[in-house]
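Input: one structure, supplied below.
Each chain you see keeps its place in the complex, though not every chain is here.
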Amino acid sequence: MLIVMKKDATQVEIDQVSQSVIDQGFEAHPMPGAQCTAICVLKNKGAVDANMFSNLPGVREVIRVTKPYKLASIETHPGPTVVEIRGEKIGGNNFTVMAGPCSVETEESMFRNADKLAGMGVKFFRAGAYKPRTGPYSFQGLGEEGLRILEKVRDRTGMGIVTEVMDVETLPLVAGSADILQVGTRNMSNTSLLKQLGKINKPVLLKRGMSASLEELLLAAEYILSGGNHNVMLCERGIRTFSNHSRNTLDVAAVPALRALTHLPIIVDPSHGVGIRDKVLPMARAGIAAGADGLMIEVHPNPADALSDGPQSLPFAPFSELMNQVGQIASVIGRTSGSSVQSI
Amino acid sequence: MLIVMKKDATQVEIDQVSQSVIDQGFEAHPMPGAQCTAICVLKNKGAVDANMFSNLPGVREVIRVTKPYKLASIETHPGPTVVEIRGEKIGGNNFTVMAGPCSVETEESMFRNADKLAGMGVKFFRAGAYKPRTGPYSFQGLGEEGLRILEKVRDRTGMGIVTEVMDVETLPLVAGSADILQVGTRNMSNTSLLKQLGKINKPVLLKRGMSASLEELLLAAEYILSGGNHNVMLCERGIRTFSNHSRNTLDVAAVPALRALTHLPIIVDPSHGVGIRDKVLPMARAGIAAGADGLMIEVHPNPADALSDGPQSLPFAPFSELMNQVGQIASVIGRTSGSSVQSI
């Protein structure tokens, strides 16, 4: 950590800051410069709280050099984390597609959808039994009944189940049915939920908050990792910007940026990222071209009948084209699907 | 609602959309224009889900005309909501200051702080017993012990207690101690928590999410209101933008904008809004000048010792100046403090 003093800081102020650093158990190295003096803080074992020094008289700025997360950092775990679920591998050199409708709907509709997706080689079926909706008057999901249907889908097709968990109360229930617990963008900073997820042994797909920096995303992952659950996957699903041509701005560059910071698998969700069906295919291609470990795609047999998110759901035909094109692009950059290459 | 058809939409497509509108129980009025045909949807009682139509063949865009929230809307409750707590009124023609440290610290420090604030005429003491922190290694609050200290502060000074509730599990505990339950920016979209808050009889201060639109904020309020709890106050605390000179961008214009949309009281939090002590006073003045019903200010006897958010906490002297200046500005625009005008 570097503490930059104001141009007109007095020697007394510089000495006080140095002493304050020493009082915390660190070493202080003042470096007088042409413009101002900076004090280098050494011997700190981990991240130091900048607030401890930024208030002291004469201090202009405190510059952090060490990352505030550890377990999520590539520096402490240089190789990629590979999450293994029902024999499928996510991360590393693999490439995974998770697909399904936004919400669990009728058993019949789910079976129809799942049978088709399984036939195209999809290994993970996504659908929400509990839905976080912006307003109280929107469909909130089938709840426990939805979980039962998802279990039947798994029994029937062999696909792993990805479904969202919204709160600590329903966590045991959802964890009992899901193979991957999805934390939605609205809950990325729900630290009470993150702490509980750290205590269970079930893979978590953590979606980036709409206005979260990558550091905040990695710190949210750190909540789970530090609890003991090491099977965390990150998901870029679009951020909120002024740009209004798509529902969110899919921050595709977050993929290589996260790759340089963390060992955790990175999934891209172009369906929520753009929110418009016509743009899902090109952005799915962009996500995999940028190096993502997988995609999460909303697919619905008849999007006009979807109970939620119809406008961004793909029918089967364009989804099949998507599987074909992203499979080819994956192979350009040397990736193979988590299990059955031929299926993509 | 208005359904705009594509320029090259066929008459068959137009007829299908019209029929689809009628099938939902509404009236459809096609309006052929020079550029394209638009279909006006009438007889809808409340908001209609745009998704039902935006997927149909030939549809270019669905334009919503009705607001999706009702109980929070000024249209259904034209006069201002005034929340009354321990004899103090928030909203209407009143002006309220809530002040205190970021986190509950030692009893001694809290008493010292609270005595001083009560002496300056502050009627609500704010401090967090449970703290939502970005990373797991930061101080997470004193928890239940902090609630006990806050109760003692109330007994000692008569000030109402504002403190954050982070999850459904601790809600009964926190609600037992607090006079106002604060929902933090990270939990604005935690709908599980919002639903529970709708079921209790305790005023809620709902902070705007970092990237929430005003409509989303009002829909979050609607979750609480529709549960039966009508004592909801909104809080602008800064949004996330590219502008990096302050911790967040305090969206001061949200105050008059919300005023035009809702009857709920509007509080401004300049401490989190800018995150830098030197800018709290001018932005507190700006907030009240823009028409806020109150301010929430972080005050600490010795900010350098604060366990969290020290850099944005005001010592007593500048806070006293703040009370003086905002009181004068409040009177310029015809507001009086919730109880004792002379104290501000």
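As written, the chains take the letters A and B, and residue 1 is the first residue of each chain.
Everything that follows uses one rule, which is that contacts are C-beta pairs under 8 Å (C-beta built on N, C-alpha and C of every residue); 3 or more make two chains touch, one makes a residue touch a chain.
Quick caveat: nothing in here was measured; it's all calculated off a predicted structure.
Here 2 copies sit in place, and the number of copies making up the whole complex of this structure is 4.
Keep in mind that, in the parts below, only the chains that are shown with their structure count from here on.
Note: centroid distance chain A to chain B, computed from Cα atoms, is 27 Å. Within the complex formed with chain B, the chain A residues making contact are 46-47, 49, 51-52, 54-56, 68-69, 132-138, 166-170, 186-187, 189-193, 195, 209-211, 216, 219, 222-223, 226, 239-240, 277, 303-304, 306, 308-311.
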